[in-house]
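Below you'll find the structure, written out as structure tokens, and then a few comments.
Just one protein chain is left out here, and the rest sit where they should.
A and B are the chain letters, set down in written order, and residue numbers restart from 1 in every chain.
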Amino acid sequence: MLDTLLSGQLLFAAAVLGALYALIGLGLNLVYGTMRLLNIAHGDFLMLGAYGAFWWFTLTGISPLIALPLIAAGGAGIGLALYALVFRKQLATGLAPAVIEARSLLLFFGVSVVIQNVTALLFSATPRAYRHLDTVYQIGQTAMTGNRIASLLVALAILGGVLVFLNRTLFGLEIKALIQHREAARIVGINVSRVQIVAIALGFGSAAIAGGLLSMTEQVTPFMGFRFTIAAFVVIIMGGLGNILGGIVAGFLLAVIEIYAVTLFSAEARSILIYGAFVAILLISPQGLLGRARR
Amino acid sequence: MTLLKVDKLSKIFGGLTALDAVSLSIEDGEIHGLMGANGAGKTTLFSIIAGNQRPSSGTVHFAGARIDRLRPDQICRKGIARTFQIVRPFAGLTVRDNVETAMLFGQTEALSPRERDRLIGSILGECGLDGLADRVASSLTLSARKRLEVARALATGPRLLLLDEVMAGLTPTEVTDMIAALKRVKDNHGLTILIIEHVMSALNQMSDRITVLHRGQLIAEGTPEDIARNPQVAEAYFGVDDSELEGRP
Partner (left out) sequence: MATDRNRQAMRRILLPLLLTLAGAALLYGGGLRAGPYWQVVALTLAMWIALIQSWSIFSGLTGYVSLGHAVAYGLGAYLMATQFRDYPVWVLIPAGGALAGLFALIVAIPVLRIRGPYFVILTFGLAELVKFALLRLETALGASSRLLFGAPGTTTLLAWMVALAAAATLLRHFVGLSRFGRGLIAIREDETAAETLGVPVTRFKVLAFALSAVIPGMVGAVMALRSTYFEVLQVFSPTISFTIVTMAIIGGSGDARGPVLGALFLVGLSELLRGASPQLYLILLGLCLIAFVLFAPNGLSGLLDRRRK
């Protein structure tokens, strides 16, 4: 039993899932942190990315990894369109953050229902899948498929890239400043709406990429996003809302818990566990376990 | 007779000491001023007395009974009402409904609708809100919202009224009106008042005694004249912010 638990196989699975969780958590965190928008449609952007990758591969036969920039641009584009049509005016009204949070939750719920059902209408609710890079590589005791390795590497590369961008570039620092001190950021002359646009593009784009990666290993359906919305919320609440690094750590933590629970108990335990963690964390510490970015 | 007795009250937020063993007695029927620079701990003291925050240590007794473990609504029904520095009207309700809500919950005995109407009318009159009863609170000017804050506190039927900067941001005429209104209200309702104010002249005009807080500690207490002559106060308080000197008589 102990051998199974310490096996590279489980750790590898946890790493692949953790990188995806960290990636979607990162996107949600950016959008929430800079705008206080509670995007409960986040997982639906992942779903759109997954469909993008599926159709790209089915129609062109070229690896979806090549199409990731395109998929990211698509996600970012839809996000920006939503921002322009729905959220920009709401954000400019000077409403209290609490009101913006409450309204954005309802608005994104509407957006989620529309996205899911438009997708179902266009592509039907039939699950889709494709085979790509499914060669198995044996490294020591651990068997890894090519697509999982690729998914892990790409997700890590993007996480690293975004971290460098946030910590090393002036623009990234502006985003972080806005997350931490909204009013102060405005006063020191940060162009808030420009930062918001970049945060939207990064946030929604990274969700779409996560979907593209996921589509190589999981079935694609119009309603698949929901589970990931919840996971993303668990991740950012666990890591502290607006706390980027905390969220990445929490993403890997959640994946480890999930993979081990499924192995130890059963696949059905997964939902109970994710929602259980979600409820427990909110009850114990609504500000997050790993740190407080606000106040 | 001592109405409110604060004994060695401390409040620590994280590593920051907001109040440091503050003791204070408020006599029945007096107007007691509370002054100090921003961050001196005045509002924290109010919040603890009113039950919005728990003290880290120390006790508060009101009319002989210990209250520092009670919830805000229980303290309110014991006869302490507070206003908020940043006003918190029920923005979506009318002025009348704001006051009536306070009356329904703050008063210990239920009033008949007729008595309520009469009392609401008289409180609105005292606070200079006569014509505004049916206005939605969010549509009021700052001055009117400050007065609504006082009216709502009065409607709970308090013995002790805690006023947190009800004159900040008002014009000199409005300040004069507010002082007159508060004196009237105090006499009509037989109140004791503890008042935080940055408008020094107002505090000096109204207060029987003044307490000065500085960085969480009580540094002086006495009549307005005592306070004006106190060198420690001059150094700690006026030294911090020269503009406050202007208000000194």
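Note that a contact is a pair of C-beta atoms (placed from the backbone, for glycine too) under 8 Å apart; a residue touches a chain by one contact, two chains touch by 3 or more.
What you see is a predicted model; the values in this text were computed from it and never measured.
*Asks:* Which of these touches the unseen chain: B:41, B:55 or B:89?
*Replies:* Hidden-chain contact among the options goes to B:89.
*Asks:* Among A:23, A:38, A:91 or A:220, which residue is in touch with the absent chain?
*Replies:* Answering carefully, the residue with contact to the hidden chain is A:38.
*Asks:* In the complete complex, the non-displayed chain touches which residues of subunit B?
*Replies:* These residues touch the chain not displayed: 50-52, 71-73, 76-77, 81-82, 84, 88-93, 97, 100-102, 104-107, 113, 152-153, 156.
*Asks:* Could you please point out the subunit A residues that touch the chain left off the display?
*Replies:* The missing chain touches subunit A at positions 38, 40, 86, 89-90, 98, 101-103, 105-107, 109-114, 116-118, 120-121, 230, 233, 268-269, 271-272, 275-276, 278-279, 282-283, 286.
The rule we apply is simple: only the chains that are shown with their structure count from here on.
*Asks:* Where the centres are mean C-alpha positions, what is the separation of subunit A from subunit B, in Å?
*Replies:* Subunit A and subunit B have C-alpha centres separated by 48 Å.
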